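The complex appears here minus one protein chain, its other protein chains still in place.
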Amino acid sequence: MPLLEVVDLKKYFPVEGGVIDRLLGRVKGYVKAVDGVSFTVDRGETLALIGESGCGKTTTGKLVLRLLEPTSGKVIFDGVDITRLKGEDLRRLRRRMQMIFQDPFANLDPRMPVGDQIAEPLVEHGIMEWEEAREEAYKMLERVGLTPVEDFYDRLPLNLSGGQRQRVVIARAMALKPDFVVADEAVSMIDVSMRASIVKLLLRFKEEFNQAMIFITHDISVGRLVADRIAVMYLGKIVEIGGTEQVINNPAHPYTQALLAAVPTIEEKKLKMKLEIKGEVADPKNVPPGCRFHPRCPLATDICMKKEPEMIEVENGHFVACHHHI
Amino acid sequence: MDTVLKVEDLSVHYYTLSGIVRAVEDVSFELGRGEWMSLVGESGSGKSTLGFALLRLVPPPGRIVSGRIFLEGDDITRVPESRMRSIRGSKISMVLQDPLTSLDPLRRIGDQLEEILDVHGVKDEDEKKKRIREAMRNVRLPYDYVSYYPHQLSGGQRQRIAIASGIILNPSVLVADEPTTALDVIVQSKIMDLLDDLRRNLGISIILVTHDLALALERSDKIAVMYAGQIVEESPSKDVAKNPLHPYTRGLIGSIPRLYGPKNIEEIPGFPPDLRNPPTGCRFHPRCKYAMDICSTSEPGYVEVEGRKVRCWLYDKTRGG
Partner (left out) sequence: MFYEILVKPFRKAPARAMLLTGLTIVLIVVIMAVFAPWIAPYDPVQRTHDRFAPPSWKHLMGTNKLGYDMFSRIVYGSRVILEVVFIAAIISSSIGIPLGLISGYYGGKADKTLSIIMDSIYAFPSLILAITVAAILGPSPVNTALSISVVYIPTYFRMVRGKVIALKGTPLIEALQSLGLKTKTILLKHITPNIAPTILVVFSLSVADAILTEAGLSFLGLSVVPPTPDWGYDLRVGKTFLTGGYWWLVFFPGFMVIILAIGFALIGEALSERFNISREV
């Protein structure tokens, strides 16, 4: 049984209209941020969610952690449906599922010593008392390489570099020994020379606690470093999902192909064809009919404008939603 | 290839309350006509400061403290500010990460392009129209877009407009400071294609300021790697990927994730230094795995190695003398 199962998950954000609309309680329309996403993640497995800004990857991450309430669909965690969980039950569950955020400065309290910020969740979840939690925080700081710890424990986030802050964020989340972690662009704001160490740190904890992980990134080459499987999202949907090497070596969706062609690298690209992608991502308030990629797709035909493609298996465990898959 | 821009021993310091930040120190390089050079470095390496300094636009409390910048033979560090204003835009111009900072949200694109022409003394209406049409064609946008407001355009289109306003006066150098960092990869690759066209078709020299070494290697003729305010290596791109000279460049190459190759990347241990108080000797030595005794005591010279330049004791043969 997978640790996490997501079934046809949707999140529509209402678009606020003018004053009159609001007074009458009318909604102008919806931003379909996530529009029918299904996948599973096993214990010890990492799934990379890849896509451009506005594709719904971050919203998906927040939905499965229940930081947002889904419009419809199901989130099943360790066999329990947590889609509508609320209040204290949800809070207790948070111990088992953690998030690493993109901007390590914005999610640390600027006025609390970083050591205490690591200790606090341990106390709040009733795992230990403050004194013991402080010792644990001390150990965690050591484990994420912020040594000598005495130098770091009482510092405020302002006095740390970006990479150091991200280590604190990781220590804070991992101190709870979660079963499931969502890392949202965890290295995209970190300087390249320090990226590797952050990635390795995440992987080390993942191994140790046998965690399931969702690694959200816009950079498919970073996704490859950590992921067992890759899911490519476009405008609220998964358009391709499969084993990491399957997707990268044998991209079946024109969009995946385009992403691979565009990502800067120092290697010779092994692509079957060079596709000219038109324009930019459509407005999620106005999702195109049929296949939502068709206005940009060089392979699009009539059927793409009319019929939304279904997921089909192109090789073992490798699925694509495209009428003209490559 | 004739030299368009020549920078000699340029230093830029910020005079802050907590000390002097030596953001750029003793930087020298040359840029040929139609050449594309990338300034690559991490945050705080001084790459953006250098970019701004080339237009003499270092924000206070920063100041160019020494060095010279020859733009088409004229030393622009010596010209009065009034002259500099007419040089900016007409001979050297800049594109920033967020085009919204340079575009006025309340005015039509066409009016904003026209203003640039007005400021630089292009008065003839037909001439103005011709230039705007040309600029729009050069950035591959339909001419109709001149009647749009910035918010009606997508991020990539706005960046094209920013580039159009940068090239409308036919400058010889375009400095692009992280122009695609806020954009998606597919759009990024198209903006890069556009910059490439500009230099091929119009002969504009490009200076791309970026943190992304892979992007720089893929696109530019040569790379200048910056670390802690200095250029530590300047090499043709094709050489850097195969044979990086400076240990820092090697580290950066090793930190680029591969699509097909080995699935591991290496970090460079330690953290960049505080530029108020840079390390003695070579600024990279505390993080360098090749560090020798001399590295912590004296600063290496900027020496030439097979047509490339590097600032490292592994190559500076004056040591021991």
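Letters are used for the chains, namely A and B, taken in the order the chains are written, and counting of residues starts over at 1 for each.
Here is the rule we go by: a contact is a pair of C-beta atoms (placed from the backbone, for glycine too) under 8 Å apart; a residue touches a chain by one contact, two chains touch by 3 or more.
On a predicted model such as this, the values are computed, not experimentally measured, just so you know.
Trainee: Looking at A:Phe101, A:Phe205 or A:Tyr255, which makes contact with the chain not pictured?
Mentor: Candidates A:Phe101, A:Phe205 or A:Tyr255; residue touching the omitted chain: A:Phe101.
Trainee: Return the single residue from A:Glu120, A:Glu136 or A:Glu240 that touches the missing chain.
Mentor: Reading the full complex, the residue touching the unseen chain is A:Glu120.
Trainee: Looking beyond the chains shown, say which of A:Val80, A:Met112, A:Met273 or A:Ile312 touches the absent one.
Mentor: From the options A:Val80, A:Met112, A:Met273 or A:Ile312, the contact with the absent chain belongs to A:Met112.
Trainee: Considering the entire assembly, which residues of chain A contact the chain that has been omitted?
Mentor: Residues touching the hidden chain, for chain A, are 65, 67, 91-95, 98-99, 101, 103, 106-112, 120-121, 124-125, 169, 172-173, 176.
Throughout what follows, only the chains that are shown with their structure count from here on.
Trainee: Give, as an integer number of Å, the spacing between the C-alpha centres of chain B and chain A.
Mentor: The separation of the two C-alpha centroids amounts to 32 Å.
Trainee: With touch defined as at the start, can you tell me which chain A residues reach chain B in the complex?
Mentor: Residues 52-53, 161-164, 191-197, 199-200, 218-222, 224-225, 248-249, 258-267, 269-270, 277, 279-281 of chain A touch chain B in their complex.
Trainee: Taking the complex as given, what residues does chain B use to touch chain A?
Mentor: Listed in rising order, the residues are 42-43, 154-157, 184-189, 211-215, 217-219, 241, 251-253, 255-261, 263-269, 271-272.
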